[in-house]
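Note sheet for the following structure.
Missing here is one protein chain; the remaining ones are kept as they sit in the complex.
Letters A, B and C name the chains as they come in the text, with residue numbers starting at 1 for each one.
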Amino acid sequence: MADTPSHSPLSHIKMAPAPQKPASEAAKELSLVDYGRVGFLYVMARSGQAEALADALGFPTAPNSTKQTSDGVAMTTAPGEWALIAGAADVDSVFASLRERLAGLGYVSDQSHSRVKFRIAGGNARALLVKGVPIDLHPREFGAGHCAQTGYGDIGVLLHQVDDAPTFDLFCYSGFGETLWNRLQHDGLEYDVACHGA
Amino acid sequence: MSAQGSYRLGAGGAIDRAASVAFKFDGKALTGCKGDTLASALLANNVRLIGRSFKYHRPRGVMALGSMEPNGLVEVREGARREPNIPATTVELFDGLVAQSQNRFPSLRYDLMAVNQLASPFLSAGFYYKTFMWPASFWESVYEKAIRKAAGLGRAAGDPDPDGYDHVHMHTDVLVVGAGPTGLSAADAALSAGARVLVVDENAHVGGALAYEREDIDGAPASAFVDAATQRIDSHDNGDVLTRTTALGVYDHNLVVALERVSDHELTPGAGKPRQRLRLIRAKQIVLAAGALERPLTFANNDKPGVMLSSAVRGYVNRYAVAPGRRIAIVTTNDDGYRTARDLIDQNVEVSLIADARDHASAVSSEIEGRGVPVLRNTLPQKVLGGVETEGLALQTKDGAPVADHRCDTVAVAGGFNPCVHLTSHLGAAPYWREDLLAFVPDIDDKSLQTAGACRGVYDTRACLDDGAAAGVEAARRVGCDVVSRSKSSTVALDAANVFEGPGDGKKSFVDFQNDVTAADVRLSAQEGYEAVEHLKRYTTLGMATDQGKTSNINGLAVLAAARNVPIDVVGTTRFRPPYTPAAIGAYAGHHRGKEFQPIRRTAFHRCHEEESAVFVEAGQWLRPRFYPQGNEDVFAALKREAAAVRTSVGVCDVSTLGKIEIFGPDAAALLNKVYINAWSKLAVGKARYGVMLRDDGYMFDDGTTSRLAEDHFFLTCTTANAARVLAHLEHTSQVLYPDYDVNFVSATEQWCGLALAGPKSRALLADIVDGFDVSNENLPFMGIAETTIGGAPARIFRISFSGELAYEINVPWGWADHLWRKLRAAGEAYDLTPYGSEALAVLRIEKGHIAGPEIDGRTMASDAGLGGMMSKKKDFIGKRMALHRAETSGERPSLVGVKPVNTSERLRGGAHLVASREDGLKDSLGWVSSVTDSPNVGSWIGLGFLKGGMEQNGRTIYASYPLKDEFVEVELCNPCFVDPEGERLRG
Amino acid sequence: MKYSAWSIFKEGLNRQRNWPRAWRDAKPKQSYDAIVIGGGGHGLATAYYLAKNHQLTNIAVLERGWIGGGNVGRNTTIIRSNYMFPENEYFYEHSMKLWETLEQELNFNVMVSQRGVLNLYHSDAQRDVFSRRGNAMRLAGVDAEILDADGVRQKAPMLDFENARFPIEGGLFQPRGGTVRHDAVAWGYARAASALGVDIIQNCEVTGIKIDGGAVVGVETTLGSIRADKVAMAVAGHTSEVARMAGLDLPIESHVLQAFVSEGIKPLLDTVVTFGAGHFYISQSDKGGMVFGGDLDGYNSYAQRGNFPMMHHVMAGGMAIMPTLGRLRLLRHWGGVMDMTMDGAPIISKTEIDGLYLNGGWCYGGFKATPASGWCFAHTIANDSPHELNAAFKVDRFKIGQVIDERGVGPNPWIQ
Partner (left out) sequence: MHYIKCPWCGLRPESEFQYQGDATKKRPDDDAPIEAFTDYVYFRDNPKGRHTEFWHHTGGCRQYLVVERNTKTHEIASVRYAKPHEAKPHEAEPPKEGETS
């Protein structure tokens, strides 16, 4: 019995990690990867402090946008609110440091355990996502570096387009993790989705 | 003679003669070929009788092409995949297809129910409103049963649908509905202008009407244009053409819901494929290029197998290389009949006669006459002759002079065109009448929807191409593309006779074929005052069948207008509603069915519970352990064992589903003061407090325990059922009511999972697992909280109790759930630790008199639940004034009491009413029993309830009346707290 | 002409030549003793009972379109009297009794079909809530049965007993509940009222209510102004708009409710089934169509059409409880404008203006109330005071803390 938290609501399903493949090949197929728990910090500005906070932490301010910061990838989720994605290993130190830096500006809540991350990548990634995501994912409207707080079917997700492969990350509440996974797997069947652990 | 049908022509058509397809109709094995529809294959095999009508069981056959078909309905497929009422004209032939005729007994050709035809004088429109009233009780038991059995055409499959459906969200600049010349041209133009374009067409093929015609465009066969345009659009990054995709409906803000029949042309869906896919298309601009439908004429026996639309006859010859008959007569009001004649003659099918309602010749009529076809002008059809099938035609001149009966096996009817205005009317716009076109055309001037081509009365193909391009360019311009507008084509008056009905009393002249509505029915309806067009529809059922009046509506309106002696535009049209063609309920539901109806939410301990063989129960979307049976225990045995363990040693229960919200900010306490009835400012850091929230109207909304973790940081818990609403309520309070509050929220329901550890031995067990934290009563008193670790896992421990025992709620981050559970189970062995589920939890809380969902049911005031004293007098809070006002004005309200049977062996039931005597009626009811349990602790059933007078009646006996089971139990009123009323256990 | 099997037979032989108009095509007179605004079920029933029970025959029903074109012509036709609060239960049971003899009363077959209404429950807690209601019905002398899962299976074997997300535990059944041919109710009352002398005036929209010295004196209409001593509003979804003409402020919101009908099929379902947990209910019409619906779309609306989210939800509810519906096809769907009160109970009441009466707030359940609503409203108008059956449905109850909130969701009609 290891004294570490379990990694994912899918831990009971044994999945091999994704095989390494040349990028050109990987881009063609559709893959779905369970990353389980990652560092997920929720940052909230106090009234009137959103810009100051963004300045202090180097966070983006435009809606639906993301930015790589020294603490992780910051995504705007709501006016004066951000999700900060950090490595699971760093989360405690980033959390502690943010708490200090946020004094008077806002608050941070460690939500790493409340979310799981699934990654969808490859040529048919959009074809899969449109089965659940209602927003326009056409490259004219939504590209690498964009994020959106929306849903896949009835399950709320924070969607992040990572690159133009295209690769998308979905963060959903842990309680729905298994349901969303099963649904994505089912919806990907017609594209021969390959499912893996991280 | 072809193996693919004796009526198959030797050449031509867009079918693949090399690919034979085997299918069955009414058990008979037949052969068609690839590219056929079921209808064309049946016609090729000379199967003309394919169904019986709704009311009179008249023989019916194929009349049309595509989705407008009113008559040729069959059941397709078998078993759980059986589908009723499918137009044979829409079924693409595939190997192994099985189809059956419907609404006949014992067989299609000898249908006994056809006697209804003899009774037809008594079955006129609305006859059932006038009879079957005596005796009153006979309606359900006799008449209605018979009517219901006779009604309905096909049968539903008896079993759950085995196939899958999915939904896809789409966005586009321009959506074009219809891939005929107009639609393709519109799409092409919009795409070249730089817009994102999507084209949908209900057919398996592109080209729209052109697919059935022998026409040239710019000197080449039309198919060349169609193929090239389709190719151009489909291969473009921003273009897409979807066939087999019907735009079912237009909804607000330009949502078009379309159905793609992904697998209906195959025996079963391919691996991973849905049967059908609903496409939710949000289009900035919509171009409707839906074409026009030919309409029939109204005359006696116009429903017989062998009577077909003129354009359909032509289409069967041209596209499917099928001769619908050997000797075909044509009745027409315009040039379309002659176009049909031309294509028939070219294929060597005999055209025996053309009866033209016009008095004059036209270019094409002269051409056909010149090729030797007899033409009668000024002549109207009066009656189709024959038995089950068409054998001839009786005619009259327009002024009533007789014409010799004509012998033929098929009658092609050309009554003019109805532009396909349906989708323009979904948002409410009504079309208007154009006398020059003898048609209702769309009157839509919407900034996001245009009509083009035949759909707005432009019938010439060249003009359609121009009209489509103009609409496409305009759509692109409106979405911001830099283009120059083009002018729309003008409509050209139709050279047609203004005729809808042949001579006669109309008793067998069908207007609505599928619903068996005749011209006589329409006239009767008008005579009886059902003369508003919507009354006509409802009284006669005109236009209410599966084709929704595609062939019938206008002809019905014409008869009504004549009967009322007003122009047809005064009569108006009935409203079209989605869907354009009937669509599977499964497709609308999509993925949401069975267990997937709502997403399943699992707690962090789900696998632990599974390992402990828990039986789960739904709590909203959550699954929670209901009980943990041991051996073959049933629920009652298990819950008693589990509840007893909590009272005597220690139990553990998953409480992760409770809503949890972190509240930050300097105004957090002020916010809690607004939403809770009690005061929060003075709650010390490290302490928890029970709170009650009210709705604006003063009734109880929710309750829960909230803790202060720092001066500006609270941790709120609320009920599982209300978790989402409570968060919304907090946001409402802080964003809408008090936007100056400096507060932030984050939902933490899934960050922290929780276990309740309850029972006299809970402290000892807790002491064993915490990492050196002092859990003594002094250090962690009742309502105290601790932030510590358990085997390295960060933990928040709350000394709160729902069971009334010494108890703790332990929260750890989600990922530590397994760890915590295993640690507790290992350490718990020494204390006989027992996991307990929601059933035992209910026993415990009822014994303790704690209110829950059944008590806080939205109609309870805090004072009803004995919590009135918590309401702060010093501060404002949501619901305060209304609660106080209601308490003053609404008289004596039932309030919380405990009940137990006087005879302790008797059972109590939730939902019983509390009454003073057996004779009492509902008006005398004094209250009700809200929750009951067979209490292991008390040794009998006990209950909570609400009673007028409440606890003032303590000790009195009354009755719990449950007439649904004829139970009437004498009960004693008592303190709702049955266990440890002083609260020594939970504080000790 | 009296309707009967004999008249049908006679007219069948007579080429249907003698059937008269079902109701007279009346033109407005200058003045009436009473005017009923709204030619829906309630307005027409009110006129009928005013004439029949209170001998008030110099009256008119003013309908802005064609009679029966409002909610009476677009509802899912369910009738029941399965309420929990006495204020509701006695009233709706009175309605049920009137339904049971309505055909003979009106000489019009409105096809009252008492095929039973079955409300499914999925948990013990829900069973207890339903029991409280069922027991209330029984205490009021009304029929009700509580069924377990097997009992439900006998009534509706095609429900999903195996794979449902919310497994069926049982149901509350009212055998006398059922369905009625909705359009026929409007026509039947119109014909019977017209025969008693009531003017039924179509295409006559009321555009103003004339008040003099705190008392009503008539109405303005698109066909001119008409004098009347009493004016009674029964305009359902348009209650707020019409009441505003008299300056009345009401606890009502208008919301859209959708309904759906499938293609006609041979008998599949013999009773009315409601699946509350999935916001879905269904019955089969005599014509064979499966008629079903769900909840309000959930936003204020005067449009007689709904939107996709609720539509999807309803279909999913159907598939969740009756998966054999999957391959059946939706034929048509539409919407109606519901007058939602803030406590879910109706208003049949005098108003603060003399001679002005209000009938409204029927929410999504006013069809079953039609006979009793007309009956009580007529009583209230004729006597200028409510009958005991509708005394609680007064408009001022909201000001004095006496709401009749049987649903318990508070003043938020959009919450399901």
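Here, contacts are C-beta pairs under 8 Å (C-beta built on N, C-alpha and C of every residue); 3 or more make two chains touch, one makes a residue touch a chain.
Keep in mind that what you see is a predicted model, and the values were worked out from it rather than measured.
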item	value
Shown chains touched by the chain that is not drawn here	A, B, C
Candidate in contact with the missing chain, chosen from C:Met342, C:Leu356, C:Ala369 or C:Ala392	C:Met342
Per the touch definition above, residue among A:Asn64, A:Gln111, A:Asn124 or A:Thr167 touching the missing chain	A:Asn64
Touch criterion as defined above, residue of B:Leu255, B:Ala430, B:Ala764 or B:Met870 at the omitted chain	B:Leu255
Absent-chain interface as seen on chain C, which is shown	238, 240-241, 249-254, 298-303, 307-309, 342, 398-399, 403, 411-412, 414
Those residues of chain B which, in the complete complex, touch the missing chain	251-255, 280, 282, 284-285, 447-448, 478-480, 696-697, 724, 728, 731-732, 734-737, 739, 876, 880-882, 885
For chain A, residues in touch with the removed chain	48, 50-51, 61-64, 77-81, 134-136, 148-151, 156
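Following the convention adopted for this analysis, only the chains that are shown with their structure count from here on.
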item	value
Centroid distance [mean C-alpha coordinates] between chain B and chain A, Å	32
Approximate Å spacing (C-alpha centroids) for the pair chain A, chain C	50
Approximate Å spacing (C-alpha centroids) for the pair chain B, chain C	23
For chain C, residues contacting two or more additional chains	none
Shared-contact residues (touching 2 or more other chains) in chain B	167, 280, 592, 596, 598, 600
Chain B to chain A touching residues, read off their complex	166-171, 196, 271-274, 280, 282, 591-592, 596, 598-604, 606-607, 622, 662, 664-666, 713, 740-742, 744, 746-752, 791-793, 813-819, 822-823
Contacting residues of chain B [partner chain C, same complex]	54, 81-85, 121-122, 124, 127-134, 136, 139-140, 144, 147-149, 151-161, 163, 165, 167, 251-252, 255, 257, 280, 426-428, 505, 520, 524, 527-530, 532, 534-535, 538-539, 541, 544-546, 548, 577-579, 582-586, 588-590, 592-598, 600, 617-618, 695-697, 699, 853-854, 857-859, 882, 885-886, 888-890, 909-913, 915, 920-923, 925, 928, 930-932, 961-965
Chain B-facing residues of chain C, complex	3-5, 7-9, 11-13, 15-16, 19-23, 25, 65-66, 68-69, 73, 86, 89-90, 100-101, 103-104, 107-115, 122-125, 127-141, 144-146, 158, 160, 163-166, 178, 181, 183-184, 187-188, 202, 262-268, 278, 284, 286-288, 303-305, 307-308, 311-312, 315-320, 323-334, 400-403, 405-411
